Structures are given as C-alpha cells and as structure tokens.
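The structure under discussion is supplied below as structure tokens; questions concerning it will follow.
All protein chains but one are shown in place.
We call the chains A, B and C, going by the order they appear; numbering starts again at 1 in every chain.
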Amino acid sequence: MNLRSWRFFVYHGFQNILRNRVMSLASVTAIMVALIVLGLILVIVVNLDVMMKEVESKMEITLFLKDGVTDSERSSLEKEISSWQGVYDVEFISRHQALEEWKRQLGDKGSLLDGYTGENNPLPDSFLVKIEKPEYVNTIVEKAKEIPAIEEVNYSSKVAEFIEWLARTIRLVGMGLVAVLAGVAAIIISNTVRLTVYSRRREIGIMKYIGATDWFIRWPFIIEGLILGVMGSVIATGVVALGYKFLLDRSSYINMRWGYLGIFRLLPLNEVMLYVLEASLLVGACVGVLASCLSIRKHLRV
Amino acid sequence: MNLRSWRFFVYHGFQNILRNRVMSLASVTAIMVALIVLGLILVIVVNLDVMMKEVESKMEITLFLKDGVTDSERSSLEKEISSWQGVYDVEFISRHQALEEWKRQLGDKGSLLDGYTGENNPLPDSFLVKIEKPEYVNTIVEKAKEIPAIEEVNYSSKVAEFIEWLARTIRLVGMGLVAVLAGVAAIIISNTVRLTVYSRRREIGIMKYIGATDWFIRWPFIIEGLILGVMGSVIATGVVALGYKFLLDRSSYINMRWGYLGIFRLLPLNEVMLYVLEASLLVGACVGVLASCLSIRKHLRV
Amino acid sequence: MIQFRNVTKVYPNGLCALSNVNFTIANGEFVFIVGASGAGKTTLIKLLLKEIEPTSGSIIVDDVDLSSLKRKEIPYYRRKLGVVFQDFRLLPDRTAYENVAFAMEIVGASPKEIRRRVPAVLSMVGLGSKAHAYPHQLSGGEQQRVALARALVNNPSILIADEPTGNLDPVTAMEIMKIINLINRRGTTVIMATHAKSIVNAMRKRVLQFRKGVLIKDEQEGGYFDEP
Partner (left out) sequence: MIQFRNVTKVYPNGLCALSNVNFTIANGEFVFIVGASGAGKTTLIKLLLKEIEPTSGSIIVDDVDLSSLKRKEIPYYRRKLGVVFQDFRLLPDRTAYENVAFAMEIVGASPKEIRRRVPAVLSMVGLGSKAHAYPHQLSGGEQQRVALARALVNNPSILIADEPTGNLDPVTAMEIMKIINLINRRGTTVIMATHAKSIVNAMRKRVLQFRKGVLIKDEQEGGYFDEP
C-alpha cells in the first residue's frame, strides 16, 4: 500500500460520503444521536458523582476526647480547632448531653441506659465540628488525629452511610447506563453502516468482478466509517456542550434556591466536555471503523 | 379501498419484511434498542418515583400541643397516640428540651435565646411520633388534627424538603430523558425506514411507471413500518421484563442489606411492565408509521 | 391517437435529445422508432410515459395534453400503456409470476382473474416453465420476455416497447415479433424502438427514424436506413 493508494482511499472515502448524501446524513444522525445520549449520561454521571462526593464529605465531624481532659485543656482545644481553616463552628457536647441524646434516640428502650449516670457514663466528651467546604474535611481529620487529647475521629453516620450507598449506586447505575448506551450506539452505527454497505452490494460486486482486491474495496468503506463516526461525535459533543452551557447559564436560579445545601454545583464546561469529547470521539471512531469492517465482510463473499 | 386491497397491502407489508430480511432485521434492532432504553428509563423512573414518595412520607411527625395541657391529659394523649395503627414510638419533648435543642442548633448564636427561660419560653410542648410504614402517615396526620389539645401538626423539615426536591428533580430529569429518548427513537426509526425506502427507490419508481397510485405504493410501506415498530416494541418490552425479573430475583440481597431503610423496594413485575408495554407499543407503532409516511413522500415525487 | 407537436427535450446538462419533433400516430398503428445509439428513442418513450417533461411543445394522447394531467391522474393514464423498458425494470424481489401479477394487482384485478391470466401470458412469451424464478435467476432474454409479459397482461390500448428483442436470439426474437404483431392486429397501437434491422425490414411497418434528436424519416411500410 503506497501513498498513492492511501490518497485514493481517503479521496474515495470522502467521495462515497458526498455521493450518497442521504445515507451519509442518516448515518451521521444515528451516530450523533447515540453519542448525544452518551454525552448526556456522561455529563449527568460526572456531575452527580462530584455532587455526591461533596454531600458525602460535607459531614459534621465528631471528635471524641480522651478521659481526663481538663476544662482548660478543653477550651484551649476548642479555640485551636475553631481557628483551623475551613472550620466554621465547634460545639462541645459533654458526655452527659451525649448520654441524654442516646437515651432519646433509643426512645422506649431508653430506660435500658438508666443504669448509666454520672461516673458510670461510658460515653466520652466530644466536639461536633462543622466544616465550611468539603475540601477541608481530609486536612481537618488528619490534624485532629494528631492531637493527643483526641481519642477518636468519627465522621460517618447512618445518613452518611446511606448517602454513600446512594452515591455508589448512582455511579454504578450511571456507568451501567453508559455501557449500555455505548452498546446501543455500536448497534445503531453498525446497522447504519450495514445498510449503507447493503445498499451498495451491487457496487461491491462490480468492483470484485473487475479485479479489485478485498482490501482495495474495504479501505474506502472503513475510512468512510471513520469519517462518519468522527463527524457524528464532534457534532454530538457540540450539541451536548450547547445544552450544558444553557443549563450552566440557568443554574444561578437553582443555586439561589438550593445553593445553601451546597451540593448543586455544576462543573465548569471545559472540565465536563473534555470527558465527553474524548469518550464520544473514541466510541464514534472505533464503532464507525468496526461497523464498516464487519458490514463489508459479509458482502465480500461473492 | 376495498377489503381485497387491504389484504393485498397487509400481505405485501409482511412480504416486504420477509424479502428484505437484512433491512428489516436492522430496523427492528434499531427500534428495539431505542425502546429498550426507553423501557429501562421508564422502569427506573417509575421505581424511583415510588421510592422517593416513600422516603418523603417516612418522616417523623411533630405534634405541637396547645398551652395549658395538663400532665395527665398529656400522658393519656401519649397513650392514645401510641395505640394508633402504624405508630411505633411516641416521644414527649418538653418545651424546655425543645429550647435547649434550638439553642444547640443555633450554636454560636445560641446566646440570642438566653433571654428565653422558664415561663418566657415561646416554644410549645410536642410529641415526636415515629411511624412504621409510610401508608399510615396521612391517616395519622388527619387523626392528630382532630384532637383539640393539638395546636399544629408538622411533618416537614429541611431534610424532608431536600428529599422532596430530589424526588421532584429525578422525576423531572427522568421524564426529560424519556422525552429525549422517544425523540431519539423517532429519529433512528425514521432513518432506518428512510434507508429502507431509499434502497427501494428503484422499486418505487418501477411501480409508478407501471401505473400504481401513490397510496397503493404507500400502504404496504406504512404497514411495514407499523409491523416493524410493533415487533420492536414487543421484543423490547420482553427484554426489559426479563432484565427486571432478574433484578427482582436478586433484590432479596439488596433488601437484606438496606431493607431497614425501607426505601429499596422494587415494584412488582406486572405493575411496571404495563407502563413499559403501553409506552413502547405506542411509541413503536406511531413512530414506525410516521417514519414510513415521511420517508416515502420524498421518493414518490417522480 | 398520439400526437407530438414541436416537442423538444433538452436535458438539464444542456444536451438536446429531441428537437422539434412532430408526428401523429393513429389508433391501431404499428410504428418502429429507429436511429443510432443516442438518437433519442428512449427519450421519446420516457416523454410519452410522462417520466420526464418536454422542454417545449406538447404531447397529446387520446385528446389529452399530457402536461395538463394532474398528479393523481398520471397512474390511470399509465395504465393505458403497456411498456417494455430497455432496462427491463423488473422488481428484483419478486418472481417472474409475481412481477406480472403485480401489474394486475395494481389495477385491482381479482385473484381469480390473476391466476387465470398470468400463466397464459407467461407461456405466450415462452416462459411458462420459469414462472417462479427471480429476475437474477433468469437470463437476459428471459428477463426481457418477463417485461413484455408484464406490459401485455392488462391488455393495454397502447404497447410501447424499447428494444424488446435486444437480448434475444433471432428465432426467439421472431416469435416475440409475431406475438406483438398479433396484439397489434387485435387493435392495440404498437410503438417499438429497435435496432434490429432485419426485423424492421421484414415487417414493413411505419418507420420513424431519428438522427441526433431530429426526425429524419417518417415512412409507411418503411425499412431500416443505414446512415453513412
């Protein structure tokens, strides 16, 4: 295969597209549509993922103090923790308050704890630390662990566990959906290319009968598939980007209403779109080429 | 159009499908794939919807008591409420406890409330009622409202509000996705039919030149589109049903782990599948027919 | 009656396929259209079939100007014509039988009538045994005869044949010409474009000869005139 042949193949790949405009348009539309859905899902998953991570980490941290920490140590500790970057509130919860709370949570069975009072109380004193932004959580946890007076750092709870599970589930389901849709795109594209090839089976036959080798027939189709795939993915990314931009522009309203929950924050355009572009270029190009290859194979058997 | 013509059209609709197996298979696959995605989304949305409604309603209810309710009245009331169906715990929270809690919630700014003490306390006494199953919520709320000693019933909270918002959002996004996918399916199907028609433009031309009327040419294609659409939707529903059945069979494990949260309960097969079958039959048939109509139009202009 | 009045056809690429053609064909006539390759014979037939429109001039068939035909009326007009196309135009996914039957189905014939008539016409053109073969299973000449059978099956009042013997050996060709002649005797107008010099000379019918789109000869009982 010399350079001249390649130029010939690429030229004819493009020419095929231009000559069969109806078919090509249909193919690009199918690819585009599949990839738009793919892009949409990707955008949602990527955003949800980040959001959920934020929710997960935007927990209150409980620092359990060692027994025998004096009041003065305690108040200096409270001041120190308050001064850490990202901390916006530190609340002291005495072991007595904690016991009360525990009793309350147990409700009916609160009386089980009636044996615990005063010195008997098995619970430690603790600080409830509230954090401004999720980015600080890890640093604060690390710092807290280094303080000798602090016995244990606990930043999980039933709710946190549930949210974690939810996040994991959404991520999983999302990824599953992306996989399914990639498959869908593959099937649609391969169908489209198969139809294109099918509708040109006469042409393929003619080429064979005048002495064209299999690869000579194949290459223009493969390149055609590649071009269609890439075109579809570029357009799809464009459409998704436009849609996302529109959403971003609108998101100020949503943020106004729910922003204080701090979880509905859309990722910036370029960050998300890079993923989408990569994924759809990859899927588009691969599937375009594969679909062509598979489709031609059958009709080359003459 | 007499009966004979109709039999002819239906016969040729089927014959078209059988004769052009490659095309028909491709079309059915495309329709099927689109409708599978549609079905999947529907299943998720319907389930999530119900789940979210459950979460929403599985709230604790706070009953605020009127001023001047005596202790004996209170304890008889507590007993009464405890006896209601669906109630599994009633906890009394005194106005003093409530004030403490409020102060705790305000944290830093808790001192603002220092002025309120004893008789000054503006908060009412209340019961915190926990409910077994979400179905009971409404009845309990109604009953509570009828009791004269109860001033106000409050069963919303910030968390509840958020969950409500989440449910609404998921429902909205889900419906949006379903709409988008219906559009996607339409485009794919119309493309497929267009390709079918395009590949038979010669045949259409021949029919015209030997004196076939436009409608005579059109009907078999329309019926073909209808058949393809219905076939695709039936297969798609079958696939989704199988997948859902598999999930249902597996869901015991999931329920074991998270069942106590009471929200992961999948709807029974037939309930969900009815929606899916309806939706996909409707979409499949309509789009099949519409796509055929639109596609033939162009090629009839000779 | 078929009338061409000052008909000119210029294709979009500027090629003038017919220029200022005038002739009248009475009902029941048998007319050969001859001329070198590219002379405009097929163009003339396509015009008559309203497959293409003349650039200027008018074509009148049975007192109806074709340009005044409404879209809806075209199929009914075409049913008056039985046409054998130069490229056959058989439906590739139907058997010989089905291709012929299809022409009857179009005009709403009853299944009984179809079952009676189609085999008769197929065996008339010598294809009784090939009724259930698909076009790609037929030889060139056999396909051509299926096309002829389809054109004849509805007893058209005008038979138009473009090169109906081009793929036939002389013996089969002569048999086909006998059939067409018979059809003509029963009152059908026949218009036949052909290159078969021997046939034209043998039949002694009216000959319209074209050269590069110009009608150069219109002769009753004419022969094929070899151009220099």
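Here are some notes:
Basically, a contact is a pair of C-beta atoms (placed from the backbone, for glycine too) under 8 Å apart; a residue touches a chain by one contact, two chains touch by 3 or more.
If you're wondering where the values come from, they're calculated on a predicted model, not measured in any experiment.
By the touch rule given at the top, the unshown chain touches A, C in the complete complex. Within the whole complex, the absent chain has one touching residue among C:2, C:83, C:96 or C:168, and that is C:168. Only one of C:10, C:66, C:107 or C:133 touches the absent chain when the whole complex is considered: C:133. Residues of chain C in touch with the missing chain: 11, 13, 15, 34-39, 41-42, 86-87, 133, 137-142, 145, 162-163, 166-173, 195, 197-198, 224, 226-227. Where chain A meets the omitted chain, the residues involved are 4-5, 8, 19-20, 202-203, 205-214, 216, 302.
Basically, only the chains that are shown with their structure count from here on.
Centrality by C-alpha centroid: the chain sitting nearest the overall protein C-alpha mean is B. For this pair, chain B with chain C, the centres built from the Cα atoms lie 63 Å apart. Centre-to-centre separation of chain A and chain C, using mean CA positions: 67 Å.
Mean C-alpha position of chain A lies 23 Å from that of chain B.
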